[in-house]
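Removed from the display is one protein chain of the complex; every other protein chain stays in position.
Labels for the chains are A, B, C, D, E and F, by order of writing; each one numbers its residues from 1.
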Amino acid sequence: MKLKPLADRVILKMTEVEETTKSGIILTGSAKEKPSVAEVISVGPGGLVDGKEVTMTVKPGDKVITSKYSGTEVKLDKEELIIVRQSDILAIVE
Amino acid sequence: MKLKPLADRVILKMTEVEETTKSGIILTGSAKEKPSVAEVISVGPGGLVDGKEVTMTVKPGDKVITSKYSGTEVKLDKEELIIVRQSDILAIVE
Amino acid sequence: MKLKPLADRVILKMTEVEETTKSGIILTGSAKEKPSVAEVISVGPGGLVDGKEVTMTVKPGDKVITSKYSGTEVKLDKEELIIVRQSDILAIVE
Amino acid sequence: MKLKPLADRVILKMTEVEETTKSGIILTGSAKEKPSVAEVISVGPGGLVDGKEVTMTVKPGDKVITSKYSGTEVKLDKEELIIVRQSDILAIVE
Amino acid sequence: MKLKPLADRVILKMTEVEETTKSGIILTGSAKEKPSVAEVISVGPGGLVDGKEVTMTVKPGDKVITSKYSGTEVKLDKEELIIVRQSDILAIVE
Amino acid sequence: MKLKPLADRVILKMTEVEETTKSGIILTGSAKEKPSVAEVISVGPGGLVDGKEVTMTVKPGDKVITSKYSGTEVKLDKEELIIVRQSDILAIVE
Partner (left out) sequence: MKLKPLADRVILKMTEVEETTKSGIILTGSAKEKPSVAEVISVGPGGLVDGKEVTMTVKPGDKVITSKYSGTEVKLDKEELIIVRQSDILAIVE
């Protein structure tokens, strides 16, 4: 059972971030915008979205930071997934 | 008696999701955005919608996750249907 | 005496829907969006509307479902008419 | 003394509508949108309005229904005039 | 000392309107939109404004009706001036 | 130490306006829009701003009237500067 995102949507899996490790990423954020590190699970095809050409630049396996948890949360096979638009992804963690 | 959606609209039928089955999809969501699994019943022709070219990528029989219940609910022959725009569909469940 | 709609506007006549007939359409809806079955009486010419090309796809006699009652209500020769934009029409009932 | 409307604006004169005549038009409307029958007095040149080409389709003498009284009311030589944009005109009464 | 308006802006001088003269213009208006007769003092060059081509159609000396007093009021050499965008001008009084 | 504005931004220095001089400019304004005379200190390069071509028409030394103090205030070497977009500049004082 798999989710195939449409258009410019990206399916993410939340990753646990230990706050005390060395070189660890500790996320802070205002109440309005909750940033988070997540792993890309699958990526929509892009193309014309709302009349504008969108090229997908993230790929499965990327660790990313998103600005918004407004993505839709879905529980699939006990995994918590989040569906966001690629434009909600701020940066890739390398 | 049938509903033929216009433009980029898609007619969906809610599907019952058992929360306890193996590999079952359990949906969670914030109050604002109620995600849901639904089955595509019929699909509008797409084309120019609000001045932008829209290609329909879902087809009847697809199981989909939508982000919003803002679609219009219609009861037809005792079935509960929902009319949404294709852009309200987040992912296809395969 | 006739109303000739401009641009992408469509003139509708509300139709009575019996809630208890076999195969009857029973409409439900949230307070914000009141869906309704209506009959198309006349159709504007379409063309450039707000800078975007609009092709009219409904025709007089069509039974349609609209999402919004924000159309303007007009009483003409004792008939209750509603003037909507074509984009407020969700589906045609066949 | 005359008013020459600019761009896509149309100058209207309110017409009295008797509510009880045969075949009379009786207008009803929500508080937000006050429809009205009015006569077109003069019509702007159209052309590029807010970056979009607008062709004027109403002409002086037309009886029209407008959706909004947000037009600016002006009293000229004791006549009550209303200046609206053509897109606020819903239909022509023939 | 002179004001040279930029882009699609127009500098207006309020004109006194006697309410009781024959053929006088008496302006009425809702609280939201205060119409007014004003004289055009100077006119910006037009051209690309917010990415859209604007041609200036009013000229110094024109008496105009504006829909909004949201223009910026400036007192220059004891004259009360108002700076508006041309699109806030509804009609020319001839 | 200098500020180099980006895109269509303009850096202004507030100028003191004596209210009682002959031919002086006295500014009045509603609470919402605080007009002001300011001197242009430096001007961004213009070009594509939010997808639209912007040509810079003000230059350092110009005295300008701006409609909004929503520009960001910065204190540099004890001078109060304001960074605005060129479109917030209404007119040049000559």
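Rule of thumb we're sticking to: a contact is a pair of C-beta atoms (placed from the backbone, for glycine too) under 8 Å apart; a residue touches a chain by one contact, two chains touch by 3 or more.
What you see is a predicted model, and the numbers here were worked out from it, not measured in a lab.
Visitor: So which of F:A38, F:V64 or F:I83 would be touching the chain we can't see?
Guide: Within the whole complex, the residue contacting the unshown chain is F:I83.
Visitor: For chain F, which residues reach the chain that was dropped from this view?
Guide: Here the touching residues of chain F are 1-7, 9, 11, 47-48, 50-51, 70, 72-77, 83.
Visitor: Tell me, which residues in chain A touch the chain that this view leaves out?
Guide: Counting over the whole complex, chain A touches the hidden chain at residues 23, 25-30, 33, 35, 51-55, 57-58, 65, 67, 86-87, 89-94.
The rule is simple: only the chains that are shown with their structure count from here on.
Visitor: Tell me the angle, as a multiple of 5 degrees, of the rotation that maps chain C onto chain E over the C-alpha atoms.
Guide: So the angle, rounded to a multiple of 5, is 105 degrees.
Visitor: Please tell me whether the contact surfaces of chain E and chain F are same or different in residue numbering, using the over-half criterion.
Guide: The interface of chain E with chain F is built from mostly unshared positions.
Visitor: Calculate how many whole Å lie between the centre of chain A and the centre of chain D, each centre taken as the average of the chain's C-alpha atoms.
Guide: 51
Visitor: Can you give the whole-Å distance between the Cα centres of chain B and chain D?
Guide: Comparing mean C-alpha positions, chain D is 41 Å from chain B.
Visitor: Hey, how far is the Cα centre of chain B from the one of chain C, in Å?
Guide: Chain centres of chain B and chain C, defined by C-alpha means, are spaced 22 Å apart.
Visitor: Could you list which residues of chain D touch at least two other chains?
Guide: If we look for residues of chain D contacting two or more partner chains, we find 51.
Visitor: Think of each chain as a node with edges to the chains it touches; is that a line, ring, star, complete or other?
Guide: Contact map by chain: line.
Visitor: Could you run through all the chain pairs that touch each other?
Guide: A-B, B-C, C-D, D-E, E-F
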